[in-house]
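See structure below.
The complex is shown incomplete by one protein chain, all other protein chains being positioned as in the whole.
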């Protein structure tokens, strides 16, 4: 990873941003997803429709929101409603992608953002809780997880399933009553781009980040990854991406 | 009934109107309840809050609406929302009175506005159906029924319970799952003002309309009424009521 | 979930939320495309024989009457209809194109019982009639709009309206009380008339919203007619006025006076003589047929309809409109 050209946050943003298609609806949370969406609107996805949980639909992300309810989440937007309307829009199958983060992820893409440690209350470490994550992970068609890569985050079993991935494997989501055809699609990490095996629903390495070896990914992952024989390397953030990110998207360097 | 001074519609309007208290919320349907409410707002109940099922709350009834969704139902209103909001307001116990009509009524105040005859489909006579009546009769605190009096309308058993009164008697509403403390309070007819016996929940004569005898009421009622020993006579519509009704409320004589 | 009692009415549309999700994923575009078209094109493309259809608000208030007339004009038949209506469903009933009714209320309001409904239902021409309350049918749309297969309510209980519906009664697992469960109602096609829309279908309504928000979200195909087409910049300036976002919409029809003979809040009032003309005409089958011939079949489109109504009369309706005083 070239320390000079970009930092890990910028790498995550650019990698996630490239996954954002034009003319789709995407649930955008605070932080990296907002920057990735703003970058995507300026590049390959001018008509990406950002959806913010408290009501913003179709904003033009000229200035970066600092919160998912801020006026910037419906700046020149197509609609500004409320959280029930948005979550119900997801329930009806209108939201294509959702971006999620978390403190822990397991091989099935289950996410924890509630507590660290074995006991629910009082816990060893109290994290913020689900917020909209559980709803996004339950109801959007596909989720894309953005997370820093380490053995502390990539764990065999999360301490708490805040947001369902594939739960215990194939068929488990449907068995739980979650809408069919949903679940995590990609994991964007500081070390790799990962996906999920069609059959087993376990996490699979797709590409390494620039300058990262497969061994490094394996070493920093607390469970066995599916590793195809051929692994490509992600394109590093381009000068153009970094320029837009720094000069247009986050002019005030609030995040990067 | 003095044929010269007022007609049966005017009698129903004035009788119903006097039952409308100030500073209460009341569900107002098309027709007589609208006129009664408009009259009441000009007399004893200037702060009667009319509620119309498709969204109007707190209108000032300067011009008579011809439909429950018309702009006049939220003319200078306090809120204009939608039908779910209004029905849910009733479900939460915020609507004090509801005014109802029907083609048939039984001793328990059950109302029929769906079909006449024994068979549901195809029926002998098809009437409009519940509309909001069932919701009003289920969810408002007390309902007041306005109906023309005859053996064809006051029947031992309605052909179809469109809107629940006391169903089969004491406790039946609660047993059915309807909110406790609700049910019909008065029946305003062309011959009498009637109520319901606390114990048996059966219809009871309260007052006769001017010029009407108890015997006439009994003769025109298709079931046994509870008749207290002392029966007063309703005050006839006053000149003032009739003047307001004709000159202000229904200037264009759309209804009366 | 133990069911205490089930209505005996047929469940005409199954509340299959997975199929609805799949439809919304594959058949509804997120693309901002120009959807402006004529009544003819919109009805031809999206309304079909036997489809399950709904209209909002109702015949005399903010109702898509130009679309309603076009459905008749195109000879669409065997409609299954969510039935809250005045003139609009009355016209369809009189035209003989309704086969099945989830009915709440069809009538002429102050003018009483609908003769067209009586003829169509009493003759058995309408083959199935399932009963609901107005709240009930709105909550059914709301369930679909929420993406859930049912909603619990405390209405319809204890009545024949429940008995002849397709609702169910269960015990609330939190309180032990009886509640009625209403199945979500997904429409094949919804028709809604609004004050303003852009070409993509972002819609604004003034005054009450009736059940527009719920029905829009419960429709697999949604045809919007609008008094006025506004630039998207106007929508983006007031995103908080959008009640129906574009991705729900399949067609946008510019229909000034689209609610005639009904009213449109703050724009024009209802046309009482014209409404009365239908009330009178519809009393007999022949009268209704003559009315339909004169006001629907013999006119090629909404422009011709408005021309027949006449500018002077329309101006008077505008004059009589509700104002924000």
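When the chains are written out, they are named A, B and C in that same order, and each has its own residue count from 1.
In the analysis below, contacts are C-beta pairs under 8 Å (C-beta built on N, C-alpha and C of every residue); 3 or more make two chains touch, one makes a residue touch a chain.
Fair warning: this is a prediction, and the values are worked out from it, not measured in the lab.
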Residue touching the undisplayed chain, where the options are B:32, B:49 or B:172: B:49
Touching residue (missing chain; options C:83, C:136, C:183 or C:261): C:183
Full-complex contact with the absent chain, from A:139, A:194, A:212 or A:242: A:139
Residue ranges of subunit B at the interface with the undisplayed chain: 23-25, 47, 49, 56-58, 60, 74, 76-81, 84, 88-94, 96, 139, 141, 179-181
Touch list for subunit C against the chain that is not drawn: 1-3, 11, 14-18, 146-154, 168, 170-175, 177, 179, 181, 183, 205-209, 237-240, 324-325
Interface with the undisplayed chain - residues on subunit A: 30-31, 53-56, 66-76, 80-84, 87, 91, 110, 114, 120-135, 138-139, 160-164, 167, 172-173, 175-179, 254-255
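Heads up, the rule we're going with is that only the chains that are shown with their structure count from here on.
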Where subunit A and subunit C overlap in contact partners, by chain label: none
Distance-maximising chain from subunit A - centres being C-alpha averages: B
CA centroid of subunit A to CA centroid of subunit C, Å: 40
Distance between chain centroids, defined by C-alpha means - subunit A, subunit B (Å): 57
Shared-contact residues (touching 2 or more other chains) in subunit B: none
Sites on subunit C at which at least two other chains make contact: none
